[in-house]
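One protein chain omitted, others in place.
As written, the chains take the letters A, B and C, and residue 1 is the first residue of each chain.
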Amino acid sequence: MSRGRLEAFSDGVIAILVTIMVLNLRPPSGDRFEDLRAMVPNLLIYVLSFVMLAIYWNNHHHLMQVVERIDGRVLWANMGLLFCLSLTPVATAWLGPHWRASGPVLAYGLVLLAAAIAYFILTTQLLRIHAPDSRLAVAIGQDWKGKLSMVGYVVAVLLAIVLPLAAIAIYIAIAVVWLVPDRRIERVAADRAAPPG
Amino acid sequence: MSRGRLEAFSDGVIAILVTIMVLNLRPPSGDRFEDLRAMVPNLLIYVLSFVMLAIYWNNHHHLMQVVERIDGRVLWANMGLLFCLSLTPVATAWLGPHWRASGPVLAYGLVLLAAAIAYFILTTQLLRIHAPDSRLAVAIGQDWKGKLSMVGYVVAVLLAIVLPLAAIAIYIAIAVVWLVPDRRIERVAADRAAPPG
Amino acid sequence: MSRGRLEAFSDGVIAILVTIMVLNLRPPSGDRFEDLRAMVPNLLIYVLSFVMLAIYWNNHHHLMQVVERIDGRVLWANMGLLFCLSLTPVATAWLGPHWRASGPVLAYGLVLLAAAIAYFILTTQLLRIHAPDSRLAVAIGQDWKGKLSMVGYVVAVLLAIVLPLAAIAIYIAIAVVWLVPDRRIERVAADRAAPPG
Partner (left out) sequence: MSRGRLEAFSDGVIAILVTIMVLNLRPPSGDRFEDLRAMVPNLLIYVLSFVMLAIYWNNHHHLMQVVERIDGRVLWANMGLLFCLSLTPVATAWLGPHWRASGPVLAYGLVLLAAAIAYFILTTQLLRIHAPDSRLAVAIGQDWKGKLSMVGYVVAVLLAIVLPLAAIAIYIAIAVVWLVPDRRIERVAADRAAPPG
């Protein structure tokens, strides 16, 4: 089964998700520059969601570079990831105007948590059909960053009930941690050109 | 004629259809977590439509792997399939808030039936230009699953007039049957690497 | 300059145009099957626009198969075509509910005419950098179908002022003529595999 079309389809979906979030950025009805002020929270939440989706695209890109084969279960695990990511725009649209309220902060965190779990399942399904000494297995390793992110989202989601702003701070912190591209996979991928022995 | 651009165009259209359905998931106007409850039917119908489109993408992906050539009629049969699939978002948008009413359930089923027929026509057009012992012909075989789905949709559509919920149950059942990737084609595609003799 | 990315970008834009027209197909507010009746004109106009865009994709696909090189002017001629095609959704959205009025029928025809002219300019720019005996020049030939379509659109646009329905009939007739894939190019493209002598 070819991984090329899987990459193309995932790229397509993520590119569209990134851009349709813009449709929720409505311009002000007035025409003064100060009228933009009301858009600021929406814009900042859009930045956060854009970065989150860009991180997933980046990690997906790195992951696929060391994948040797895929099968039906990998295809569906990937669809599960795309489904979770597809809820980002609606979670963003709700959070934008209500970023101080528990409900939208909680819902946003649940979407991020679901995406993190779906990504974890995708790596699990890929590991199932790769050798323990494969480039992929070496690159993923213990996946501490992925596991800690899931713990972080669980904590943030619980915290959102009482302290929504603290939960948002955790979302931002996790995004910052991931902004650094996955050196593990980048290193392994760079080795590809080098002779195996 | 190259099948690469046909795949790329189909992937693009399906990726966009999957994602623009999200635009119909409007966030609640309130800011409490309980306000999400009103979104639940919409969300479940979205899951169903997402899975349906993902199944078509998956099957299209598998089908194209064993295609050896395409022609003008195949291009148009493929366009017909994309047209039918493109009605999914509007059918989903109608069904979301009216999932207990006959009309929207019936219309949703007609779109699914039309897509199933269009896919059947696409396979027919492909078989026309492939040898009876081609990988494609072997992979499609009698296509019981495709034919039974069409019968299932006809039954569901008729049932929708009196028992809309039973019709939805049939739609879900057909989706579940298809969730299993097409072993026939996957087996034949896997044979590709093996020597023909 | 590679033609691959030009194809990919054009496919992307056309795939998105085809699908965002669906966003203008609003589901009825009622929940009875009969409520769909009000959607019928919109749906039929959508079919027409879908077919028109599919024809352009098809012809673009065939044209690009015999292209040997592109340059900056070809890139911009292609952008001009994509711009004209990008007006299809708004022309469709206006025509849908007003298909008996002169204004929207006229505007729709002007968009079709502009796209036909842009496609003609694209072929002219391609011919400029291909030899008179190139596969491309042979395939395009006198381009009677393209020239007659432009004449047809001019007639239809003038007719729209007094007889909107007759203009729509001409739009449909031109679409039907183009539905047949371009045999000229298909023949030349098929020859590609055959030895040149």
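FYI, contacts are C-beta pairs under 8 Å (C-beta built on N, C-alpha and C of every residue); 3 or more make two chains touch, one makes a residue touch a chain.
Everything numeric here is computed off the predicted structure, so don't read it as measured data.
Although it is left out of the displayed model, the omitted chain contacts the following shown chains in the full complex: A, C. When the full complex is taken into account, the listed residue touching the unshown chain is A:57, out of A:57, A:94, A:119 or A:153. Considering the whole complex, the residue from C:44, C:75 or C:172 that touches the absent chain is C:75.
Against the chain not shown here, chain C presents residues 1-2, 5, 8-9, 12-13, 16-17, 20, 23, 71-72, 75-76, 79, 82-83, 86-87, 89-91, 93-94, 98, 101-104, 106-107. Where chain A meets the omitted chain, the residues involved are 7-8, 11-12, 14-16, 18-20, 22-23, 25-28, 30-36, 47, 50, 54, 57-58, 61, 64-65, 179-181, 186, 189-190.
Here is the rule we go by: only the chains that are shown with their structure count from here on.
Taken as a graph of touching chains, this assembly is arranged as a line, each chain contacting the next along an open chain of partners. Rotation angle, chain A onto chain B, C-alpha superposition: 90 degrees, expressed as a multiple of 5. Under half of the residue numbers at the interface between copies chain B and chain C are found on both sides, making the touching surfaces mostly different. Centre-to-centre spacing of chain A and chain C amounts to 37 Å, using the average Cα coordinate of each chain.
Our note on geometry: chain B versus chain C, Cα centroid distance of 26 Å, whole angstroms. The residues of chain C never reach two or more other chains; the list is empty.
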